[in-house]
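Note that this complex is displayed minus one protein chain, with the remaining chains in position.
Up next, subunit A:
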Amino acid sequence: MGRKLLLEHINVPGINTFQVYKEKGGYRAVEKALKTMSSDDVVEEVKKSGLRGRGGAGFPTGMKWSFLAKPEGVPRYLVCNADESEPGTFKDRYLMTHIPHALIEGMIVGSYALGANTSYIYVRGEMMPQIRILEKAIAEAKAAGYLGKNILGSGYDLEIYVQPGGGAYICGEETALLESLEGKRGNPRIKPPFPAIAGLYGCPTVVNNVESIAATVPIVNEGGEEYAKIGIGRSTGTKLISASGNINKPGVYEIELGLSVEDFIYSDEYCGGIANGKRLKAVVAGGSSVPILPANLILNLANGDKRLMSYESLSEGGFATGTMLGSGGFVVLDEDQCIVRNTWNFSRFYHHESCGQCSPCREGTGWMEKVLHRLEYGHGKMSDIDLLVDVSKKIEGNTICPLGDAAAWPVASAIRHFRDEFEWHVKEPKLALERNYGLAHYADPIKIAEEV
């Protein structure tokens, strides 16, 4: 049984209300931070904890906070990125729906640490119920004196506002989010300058994921060193994983980083194995934008060791044999699923969500989608497969924001690992429309290269 820090009280009835949350030890972190710690102490604790950004990139949160410019007389902002729209990821929505106060408490602690007096939670437009839940939670916290002027007599003022977005995936990119928050078209900005120097309204800003902000609560409560003991290596603490796909128990799970992937998929505590007694074919380990891996590579590393759920272990082997933890959207595909169709579906998403600002992503995502559509519906050509690889290479790394990379990686990795399935779609177009390629050799044990 792994430790639960964020979802410890998830099953307590009424945990979404201030009253119950407080009874279960909520808002201790605010009291501890505001009464006994300076803002630099809080940043120091978060640094010690080794907490890494939970939104996808995995950048150390404490480092991000310490980079914030602090010019005199200029306001600073903490912005919470709740524009969670990656296919396969739904952990933030779950957290906000059931324990909204964990986010509010984290926002207070984080804002105090950064010296921000106004903070924003930018919520994706489709999540209207969550917006209402958060607004209610803010009102409750305010009524109890944890928000507003002179919080708990410490002389620290803070207002939190919830801002609904328009439902664009691109607004999850931090600079596009800031543009959108300012009321403009959600186009990513060209960096530098980074938001830590010039962010919201040109002021120093930190943008953090919902889960990262909520994770600062246990860090302040228990101390950064204590938090760093959980997990493995540089992947410290616990992580929410949104498990979905062909598994017996889909849902949001809190895991200690370092759990093996095999345990996560097959143990009854988590996913409970593949549904309907089927066999595992492939896994998208961190939300749609990370490379897809076949069964043999997701369970084991290229050297035969077990792959673990951690930032390092999942990315072991680079893009040749590895993937990324990303935002923790764990999508499991069984032997009946078609990789080509899955890739086309992801590609369609990126085509739809590209902002259209820079040319490789604007034109390339549409191109890839059309070629994949053709392959899936039996009109493909053998040269299409190499064309897709080439187009994805031309998008990757040449765009303003990471959406281009996110669109290119799933396509490139699907072809890297499942090339024969793509070729089968070209060779047997009629058959490909009737049935799926099946498991083939994707779960066979990998041959381990002998050390020379």
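In this text, contacts are C-beta pairs under 8 Å (C-beta built on N, C-alpha and C of every residue); 3 or more make two chains touch, one makes a residue touch a chain; residues count from 1.
Here, contacts and distances are computed from a predicted model.
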| The chain that is not shown, which UniProt protein name from "Branched-chain amino acid ABC transporter permease", "Sigma-70 family RNA polymerase sigma factor", "2Fe-2S iron-sulfur cluster binding domain-containing protein" or "Phenylacetate-CoA oxygenase subunit PaaI" does it carry? | "2Fe-2S iron-sulfur cluster binding domain-containing protein"
| With respect to the chain omitted from the figure, which of A:221, A:365 or A:413 is a touching residue? | A:365
| message | For a quick check of understanding: of A:139, A:190, A:382 or A:448, which residue touches the chain that isn't displayed? | response | A:190
| query | Of the residues A:212, A:357 or A:413, which one touches the chain left out of the display? | reply | A:357
| query | In the full complex, which residues of subunit A touch the absent chain? | reply | 168, 170, 185, 190, 351-360, 362-367, 370, 387, 393-394, 397-400
